[in-house]
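All protein chains but one are shown in place.
Lettered A, B and C in written order, each chain numbered from 1.
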Amino acid sequence: MNWAWFHRLASPPHIYRLAQQLTPWFAWPAAALILTALYGGLVLAPPDYQQGDGFRIIYMHAPAAWMSLMVYTTMAVAAAVALIWRMKVAHAVAASCAPIGASFTFAALVTGSLWGEPMWGTWWEWDPRLTSELILLFLYLGYMGLRGAIDDPQRADRTSAVLAVVGIVNVPIIHYSVTWWNSLHQAPSVMRLGKPQLSMPMLWPLLLMLLGFTLFFVAVLLVRLRGEILVRERSASWIREVVGT
Amino acid sequence: MPREGLEVENLHLWRGERHVLRGIGFALPRGGCLHVAGPNGSGKTSLLRTVCGLLYPESGRLLWDGRDVHQDLPAFHSTLIYIGHEAPLKADLSARENLRYWVGMRRRIGRGTLEATLQRVGAAAWSERPARTLSAGQRRRIALAALSLLWVPLWLLDEPTTNLDTEGQQLVGTLIEEHIARGGLVLAATHHELPLRRQVQRLELMHG
Amino acid sequence: MKEFLDMGGYAAFLWPSYAVTLGVAILNVVWARRSLARATASARRRLAAGGADS
Partner (left out) sequence: MDDPRTPALPAAAAPALSGATTPHDAASVLDAALLVLERDLTLALRRRGQLVQPLAFFAIVTTLFPLAISPELARLREVAAGVLWVAALLASLLALEFLFRDDAYDGTLEQYALSGQPLTGLMFAKTAAHWLLTGLPLALMAPLAALSLGAPPGSVPGIVASVAVGTVALSLIGSIGAALTLGIRRSGVLLALLTLPLALPVLIFGARASELAIHGESYLAPLELLAALAVLGITLAPLASAAAVRISLE
């Protein structure tokens, strides 16, 4: 099989320029979708019959939680690709993901807690989803800590890539075990951080929001990716072109 | 047409920001010895570690008997022994135990062979002492014993004569010469001269 | 308008959660741009220092 096209496609200068060109194509639609979804979620959607207007936190909590997992998955897939094919660009993708994912995991925890207070009456409940989210934050912190502790950039890339892959194998196991544990100890009276019954006018802003945040992630990733590629690239010829001396 | 032995083509290696190896190339046929020379920090150790597959080069090729070694590293590894600055010895094990564990992982060795080799490198007298109590030169001699016990074709030696007395250095020379004579390959990195009776190929590395 | 801001009594929980999430989003844009700028600057410095390398 001829891999030449693949290598050309994945070559740092090509990816760099592609990232530069594609960024606005993700950034502006992301902004438009998120603004539309905000209007839909805050104004058009009717209050929930049980949770009243409080349910509207879902328009922030769900995208943040979605980002936390999707970004981790992206990071782990990129890390695996980078390890297997020794692709520098894939390492750059993985490295770009971590801070984005960690920050949204943090947001998911805060919004979950803010949602929990009116629903449960406490700021923190050992709800399985919040607990998993907390562990995910620890996984991100471990990844970033490991990366930061290794001086040699290539070794930092490859070591943290192994951790990302190990982590993604563990994420479903952790989630399962936490759910299992919770089902043993959960007092039945406490309401779960559940999805309210969403009618159509409540649902579409949520879907737009999820799509908007996904595009937003890609846009931010593309910007970060360019920086990470520059850091890893030593061939002067094309760098001079793009950074302009 | 595949050639026998080791071929290195246009090797480039980066360590972080440093461009350590800049287009290194050489061919080492069966029965050949290459003396890698150069000042400290010129990349001698990096070259040896790249050749044995511990470091992955940025570009360039490494061929063993005409095949790219990175396609089957374990197979390539079973044809070589690499000895770094320090002999990999456990302080709490005796010289003999160290040798048995080190070599035994790769080759079943009989007691007689082990004793004869210890005798030959002049280690018989202190082979029961824990490695902790051995001098640097004695530790080197254990490494020499491993070298002759393993019986693999490709020797990668980093500063093989360091810490050895005159007699020990002669032993290194003799071992290398015997190895070449039976068709082995030796890649020795040292800024000293190799204690050999004849001239060998030389690769001079410059400051990186 | 006041009614909208009050959010049926959930304002104290709802608005902070919007602020945190959207704030994180905006911070991400800032961080990303800053990290790109830093990488570009360091690439320039590297080129200026030892540009002959290929």
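By our rule, contacts are C-beta pairs under 8 Å (C-beta built on N, C-alpha and C of every residue); 3 or more make two chains touch, one makes a residue touch a chain.
Please read all numbers here as calculations on a predicted model, not as lab measurements.
K.L.:
Using the touch definition given at the top, which of the shown chains does the missing chain touch?
P.N.:
So, spelled out: the chain left out of view touches A, B.
K.L.:
So which of B:Ser42, B:Ser127, B:Ser148 or B:Thr161 would be touching the chain we can't see?
P.N.:
For the chain that is not drawn, the touching residue is B:Ser148.
K.L.:
Write the list of subunit A residues that the hidden chain touches.
P.N.:
Contact residues on subunit A toward the absent chain are 83, 135, 138-139, 141-142, 145-146, 149-150, 152, 154-155, 158-159, 162-163, 165-167, 169-170, 173-174, 176-178, 180-181, 184.
K.L.:
For the chain that got dropped from the picture, name the residues of subunit B it touches.
P.N.:
Residues 52-56, 64-65, 74-82, 84, 86-93, 97, 101-102, 104-110, 112-113, 116-117, 119-120, 122, 148-149, 151-154, 167, 170-171, 174, 177-178, 182-184 of subunit B touch the chain that is not shown.
Criterion: only the chains that are shown with their structure count from here on.
K.L.:
Once you've mapped the touching chain pairs, tell me: line, ring, star, complete or other?
P.N.:
line
K.L.:
Would you mind checking which pair of chains has the most C-beta pairs in contact?
P.N.:
A-C
K.L.:
Taking the mean of the C-alpha atoms as each chain's centre, how many Å separate subunit A from subunit C?
P.N.:
The mean C-alpha positions of subunit A and subunit C differ by 14 Å.
K.L.:
What's the distance between the Cα centroids of subunit A and subunit B, rounded to whole Å?
P.N.:
Between these chains, centre-to-centre, one finds 48 Å.
K.L.:
Counting only residues that touch at least 2 other chains, which ones in subunit B make the list?
P.N.:
Residue numbers touching two or more other chains: 19.
K.L.:
List, in ascending order, every residue of subunit C touching at least 2 other chains.
P.N.:
In subunit C, the residues touching two or more other chains are 53.
K.L.:
Going by the contact rule set out above, which residues of subunit C touch subunit A in the complex?
P.N.:
4, 7-10, 13-14, 16-18, 20-22, 24-25, 27-29, 31-33, 35-40, 42-44, 47-48, 51, 53-54
K.L.:
How about subunit A: which of its residues touch subunit B in the complex?
P.N.:
Listed in rising order, the residues of subunit A that touch subunit B are 86, 151-154, 234.
K.L.:
For the complex, which residues does subunit B have touching subunit A?
P.N.:
14-16, 19, 56
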